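Missing here is one protein chain; the remaining ones are kept as they sit in the complex.
Presenting subunit A:
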Amino acid sequence: MFARGLKRKYGDQEEGVEGFGTVPSYSLQRQSLLDMSLVKLQLCHMLVEPNLCRSVLIANTVRQIQEEMSRDGVWHGMAPQNVERAPIDRLVSTEILCRTARAADEEHPTPELEDGPLQSSASELPIVSPAQGQRSPPSSLWELDNPQENRGSFQKSLDQIFETLENKSPSSVEELFSDVDSSYYDLDTVLTGMMGGTKPSLCSGLESFAAAAPPPSSTCKSDLAELDHVVEILVET
């Protein structure tokens, strides 16, 4: 079920309290992967045409996560009141589970983990108090976690996005792209398709992946300025 190296003991999950520690973590990690993927799609270097293969693979990953989230019923931001244990057939990202579950590791001896993430040092591992992780809904857990976790792994500029995402539901992603300026609309068309096409594509008559000339200023924007822009949009929603 799980990739090699990752052990899970069902005994822990059947016990009442400790079992909750891992389940919100999974949603959390999935959300984190979703956010990371969206950021990756946004932060392409617009001077050179973005790599289509990479964009398609990331977009497929995002779609996969969103499909799973819809199945779970968390798509529209409804945090499940009673936290169930993750079904067996859930897609598992072993590294994600490794990273934040390591905090849970302090309370429970399991799950056994592989070596930590490549870029984060041991001192930056998240320290989640198990009491917080157990009963509270995922959203508040996310808020509590966020200042500590991921800071070492992600760039500083990405933290701005995560802090403002807070308990943002994945549906906010739609609004995310509705206000994006025209230099991003090629990404827009890929992702709006995934979200059920709730809004008409901006470039319905054009080759979607051939971006029209963006306003000259956009090519001069620094990455940080682009992120500020994205953050502004998120804050508005």
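Note that a contact is a pair of C-beta atoms (placed from the backbone, for glycine too) under 8 Å apart; a residue touches a chain by one contact, two chains touch by 3 or more; residues count from 1.
Methods note: contacts and distances are computed from a predicted model.
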item: Hidden chain of the complex, named as in its UniProt record, picked from "Serine/threonine-protein phosphatase 2A 55 kDa regulatory subunit B", "Presenilin-2", "Phenylalanine--tRNA ligase beta subunit" or "Eukaryotic translation initiation factor 6"; value: "Serine/threonine-protein phosphatase 2A 55 kDa regulatory subunit B"
item: Residue ranges of subunit A at the interface with the undisplayed chain; value: 1-6, 30, 33, 36, 40, 46-49, 51-54, 56-57, 59-61, 64-65, 91-96, 98-99, 114-119, 153-154, 189-190, 192-194, 197, 201, 207-214, 219
